[in-house]
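Heads up, one of the protein chains got dropped from this complex, but the rest are sitting where they should.
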Amino acid sequence: MDYSQFLIMKQEIGLLIVFLLVFLYDTFASKKATGVLPAVTCCLFAIFTALGFIPCMGIENDAFEGMYQTSATVTAIKNILNVGMLIVMIQSIKWANSEFQAIRRGEFYELLLVTLFGMYLMISSRHFLLFVIGLETASLPLAAMVAFNKNRYESHEAAVKYILTACFSSAIFLFGLSLVYGLAGSLYYREIAMMVTGSGFGAMIIVALAFVIGGVGFKLSLVPFHLWTADVYQGAPTNVTSYLSVISKGAAAFAFLVILTQAFGTLYSKAWEWMLYGLIILTITVGNLFAIRQRNMKRFLAFSSISQAGYIMLGVIADNAMGTSALMYYILVYIFSNLAAFGVIGAIENNCDKGDMTDYNGLSKTNPRLAFTMMLAMFSLAGIPPFAGFFSKFFIFTSAINQGSTAIYVLVLIALINTIISLYYYLLVVKAMYINTDGECPVGTFKSACSERLAMWICVAGIIIIGLASPIYDYLLTIG
Amino acid sequence: MGTIIWYLIPALVMFCCGVYGFMTRRNMIAMLISLELMLNAVDINFVVFNRYLYPGQLDGMMFTLFAIAIAAAETALAIAIIINIYRSAKNIDVRDVTRMKF
Amino acid sequence: MDFIIPLLILAIPLFNFLLLGIGGVKMSHRLAGTIGCIGMGTVLVLSYYTAFNYFFSGNEAFIIDGVRKAATIFNVTWLEFTKNLVIKLGFLLDPISAMMLIVIPTISFMVHVYSLGYMKDEKGFQRYYAFLSLFSFSMLGLVVATNIFQMYIFWELVGASSYLLIGFFYTLPSAVSASKKAFIVTRFADLGFLIGILILSFYTQTFNFADLTNNPQNVLLSTGGATFLGGSVLTWALVLIFTGGMGKSAMMPLHIWLPDAMEGPTPVSALIHAATMVVAGVYLVARMFPLYLMEEFALQFITVVGAITALYAAIVACTQIDIKRVLAFSTISQIAFMMVSLGVARPEHHEALGYMASMFHLFTHAMFKALLFLGAGALIHAVHSNNYTAMGGLRKYMPITHWTFLIGCLAIAGIPPFSGFFSKDEILSACYSQSMFWGVWMSIVAGMTAFYMFRLYFLIFWWDTPDYSHHHHKPHDPKFAMSFPLLFLATVSVFAGFIPFGEFVTWNGHEYTIHLNTVIAVTSVVIALLGIGAAYVMYSKKNEWPARLAGLVPWLWTAAHHRFYWDEIYLFITHKIIFNGICRPIAWFDRHIIDGTMDGFAYITNKASVAIKGFQSGKVQMYVWWYLIGALLLGAITAVCWM
Partner (left out) sequence: MFSNILIYFVVIPLLMLAGVALSRNIKQIRAVAVVGSLALTTLSVYLLCSYLALRGNGEAMQFVEKWDWFKPLHIQLAVGVDGISVAMLILSSIILLTGSFASWKIEQPKAFFLWLILLSTGVFGFFISVDLFTMFMFYEVALIPMYLLIGVWGSGNKNYSAMKLTLMLMGGSAFLMLGLIGIYYHSAANPADYTWNILEIVKNGSISKGWQYFLFPMTFVGFGVLGAMFPFHTWSPDGHASAPTAVSMLHAGVLMKLGGYGCFRVAIYLMPEAAHDLAWIFLILTGISVVYGAFSACVQNDLKYINAYSSVSHCGLVLFAILMLNTTAMTGAIMQMLSHGLMTALFFALIGMIYGRTHTRDIRLMGGLMKIMPFLAVCYVIAGMASLGLPGLSGFVAEMTIFVGSFEHADWFHRAFTIVACSSIVTTAVYILRVVGKLLLGPVQDEHHLSLTDATWWERTSTVTLILCVAAIGCFPNFFADLIKFTFSPQIFSVLGMN
């Protein structure tokens, strides 16, 4: 065995180093010194993130007989996730340092890093064994994080719901995999792709594929595998929710793309596209329909993130380089927009413990900057120019239509009509903050922590710059 | 093909039993047990496929090993969370864990 | 001819309008009145000069070998639709526009002067003069139009100024509704005019009167025999254009606005609703007369409409109480005379005598009708009422008004040697030469004219003298500013008949000598005298005859008194049918069906959202159930579709 191939996994190794340093610091530092652990972690991770952007030669490479693969695209998506992760970490500093969480802040950051490691594996794997390991590494610690808020019942309920559905989903997923293995005789994506060419497998392979889609769709919260999402988002601590909604979803989306195109791309003249077609329509529509009724901000964003997942899937169904880059771009933009929203929600929750949409009435008067950030986030999520969300939506639709069939036009039209519904509920938030200012304002004026403000500034800058600055998208397209 | 069916059918039955149990039992621990059934059925599948269809490789076997480990981790975590909820709600009936909905 | 003077004729009133309209607020009444009168006086001089120049200079541009020519003094491109269809603003001098250049400034100047006295104490005096200037500008622009679209432009402008002037007393609801009615009814007619223009210009590719009327044969050819609902395109175009004229000239059934328009100040009625604007319809037909000659149907249509209107208005005029309304109906009737006269004019009959007669009558009528209206104004000024019931025996109190009014009445009744006799006589000759039927019909109407005018005269100046003691002062003749126009116009009315009109205005420019047809002249005088006699018998002294006569045929009297219920019919159509039957349902439809559909989408979305909320039941086991079902269905449906 050639040990040098571990060097291909630069990012994974780097992440492990960060993890170990944090772990060691947490373990051995004095009780007083652990107070700066969040900040230290952020710094370490920031350095790591920055290092990730250094371009290196020979970026296309396989390891472990092709179980693991890295490429410019993979590196790029990891970098994107890193950026999101960094923002989440910064956002969490205040929360992690709060009195109640203080003794467990080390755990929180360690678990975060571990799940990210799992996601790296999901993204890079080209073999289902590695994928499953990554998937479980990414999702099991999350259950613990969901339950982090020990004195809130909702947190426990969310954790129960999450762990039970996650286990069930992984069982189904593994069952599907076992069928795939039985039919194809391999768990390498490329070998599966070779084996399933043609149509000799009957319905079994389709059912197996459906189970696999279910397993990954669970992480992405595609309808109908999404039912856990809202409850978990609502119950989990806000920082965990924001992590769940963007990083975890982004990684799953990319992994989903890889699996569908590389392992099952040849199956029955792209049967997966039609399966996805239905799922996208369902996801976008159902997500939107649920979102319009929500009054709890986190729950509302949960449903919004469900419908956003549907839009992300348009990049998968496009099945071309443009789709891949549009998907990555969408994830990037989505990270900034959603994290901005969660940043505001978190700040308000930390300071006033308020989380209903009606609590946001008159926010523009008491906390104009928070309100402004929130509004930008909502506009970006709704796809309003000149904010980044507009560009990501436009590009993902463009890439989908590049696929060329008439059916895709119909799909995009449905998605576009759904953007109207989504605009409605995003505007509800804006309305609460800016228009419903008559009565008393439930949220008083407060000054949010530096860390929170820093995170929000980063998000706002991202929302404004990422769209207008074309090189970002251009780069993603050149590597896609 | 003849023999393999005799392994696969029980595995499928086991899986279905697990699913059924998971959906009908009220006690969360019982649900976990059902889950274990499902995962074990999957393990059987992998092993059987490996042994009978692709005897020249070890992919299925290895996968099973990992799956067992993962199942253990899942169960451990799940039990921890169930204990947590028991502490706060004094109850582990899954149908009572429905405060957040709609 | 130099273009400066014609340009000034148009520019001065326009400038006055802007000056008085914008700066009027800051001016005193006297200054505003002076500016208005001086401006109009200048225009008067300039237009007289222009008209006399046209008729008498013998300039090659105006007359060649005794044939009067149309001369375009200037013609500026205003708006180019296409290469051929160009709206130009120009100044056309030909016999009829030159004649109008005399009529309009004369009357307008008289009204300007008269108003100095009549409107002296009114609020908005400056505004009044501004509007008068605007009207004069528009009317002059209308008559000198070189193309049909220019005419349409000024046609609309006179409509607007008429609207503004009728509604001058804007705090009176009756004035407001009268002005609105006038505008909308004429607007409706203008729609026909516009469509007529569109049709005509589409086929002929020109707006120019010169192109249209010089070679009417070509126009006929250019339509290529296209027909619509049995009528040729040209017929349609001409009838529609005439519709515009019907609206402005208050022909049946579009006459209803004119009686109401009397809500405006009386001098305005004299200027706009008696002498100038209301004859625009006649002028329009005369302007396009060669084209109308191409279409027999259109001419017959004009004749019939005119004849019916003449009779109708005459009957109604016999029963009205408001003296201005009597005059209004008499105006309608007299304009109808002119219309009929045009309708019966044919080149084969005395070189289209009707055309000349019509223009002649237009001229004389403008003078004596303005005189009558201004006289009525003086009366109203004196007794502060529009109704003859408040008057009587005024001949003793207001001699000047009495005599001038009498002259006006004699003129309109057609008693020689007053001007109306000559023009009306020509019209009757034209009618008789076309057909006996129309001749007799119009003769009867002429008799009725004499009757109702003298009914009015006797009721005002004779009849019974009411008690004027409750007035601040006894009724008396107006001051010079108001009596001068009366005297001037009375003089004109006496002598205008002797103008050899045929030498100036004929349909083709050739001179034509008027012969008095003795038979017709004598008949018409006899008929007029009969009418006057009847009026004398009935109204010279207070007696029971009128009431008894009305009692004989009460239904006819009531119907005539209510103007044969035309207003009620219109009210029914506009309010009940259009407003309640079309507008309200459309508004309802918009709010409830169209908007309802849009709201319905939102409603359905919301309902769907509520309907599916049960999926998110909060129960983990249901979640996994849907998960499983979803996965299985996804597989099953795809498998079924693929197999």
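We call the chains A, B and C, going by the order they appear; numbering starts again at 1 in every chain.
Convention: contacts are C-beta pairs under 8 Å (C-beta built on N, C-alpha and C of every residue); 3 or more make two chains touch, one makes a residue touch a chain.
Note that this is a predicted model, so its numbers are computed, not measured.
**Q** From the touch rule at the top of the page, work out which displayed chains the omitted chain touches.
**A** The chain that is not shown touches these displayed chains: A, C.
**Q** Just name the one of C:F91, C:Y114, C:Y128 or C:F183 that touches the chain not displayed here.
**A** C:F183
**Q** Which of these, C:I38, C:C583, C:V610 or C:C641, touches the one chain of the complex that we don't see?
**A** Going through C:I38, C:C583, C:V610 or C:C641 one by one, C:C583 is the residue touching the chain not shown.
**Q** Going by the contact rule already stated, which one of C:Y48, C:W78 or C:W642 would touch the omitted chain in the full complex?
**A** Checking each option in C:Y48, C:W78 or C:W642, the one touching the absent chain turns out to be C:W78.
**Q** For a quick check of understanding: of C:M27, C:A61 or C:L157, which residue touches the chain that isn't displayed?
**A** Touches the omitted chain: C:L157.
**Q** Where does chain C touch the missing chain, residue by residue?
**A** 77-82, 85, 87, 149, 153-154, 156-157, 160, 163, 167, 170-173, 176-177, 179-180, 183-184, 187-188, 190-191, 194-195, 198-199, 201-202, 579, 582-584, 586-587, 590, 594-595, 597-599, 602
**Q** Can you name the residues of chain A that touch the chain not displayed here?
**A** Chain A touches the missing chain through residues 379, 384-386, 390, 394-395, 397-398, 401-402, 404, 409, 412-413, 416-417, 419-420, 423-424, 427, 430-431, 434-435, 470, 473-474, 477-478.
Everything below uses one rule, namely that only the chains that are shown with their structure count from here on.
**Q** Through how few touching steps can chain A be joined to chain B?
**A** When the steps are counted carefully, the minimum from chain A to chain B is 1.
**Q** Just curious, how far off is chain B from chain A if you go by their C-alpha centres, in Å?
**A** Averaging C-alpha atoms per chain gives centres 27 Å apart.
**Q** Roughly how far is chain A from chain C, centre to centre by C-alpha average, rounded to an integer in Å?
**A** Centres of chain A and chain C (C-alpha means) sit 77 Å apart.
**Q** Measuring from the mean C-alpha position of chain B to the mean C-alpha position of chain C, what distance in angstrom results?
**A** Roughly 96 Å, centre to centre.
**Q** Identify all positions of chain A at which a residue touches two or more other chains, and write them in rising order.
**A** Those would be 160-161, 164, 168, 172, 230-231, 293.
**Q** Scan chain B for residues touching two or more other chains and write them down.
**A** 22, 94, 97, 99-102
**Q** Taking the complex as given, what residues does chain B use to touch chain C?
**A** 19, 22-24, 94-95, 97-102
**Q** What part of chain B is in contact with chain A in the complex they form?
**A** Interface residues on the chain B side: 15, 18, 22, 28, 31-32, 35, 38-39, 41-42, 45-46, 49-50, 53-54, 57, 59-60, 62-63, 66-67, 70, 73-74, 77-78, 80-82, 84-85, 88-89, 94, 97, 99-102.
**Q** Provide the residue numbers of chain C that touch chain B in the complex, in ascending order.
**A** 613, 616-621, 624-625, 628
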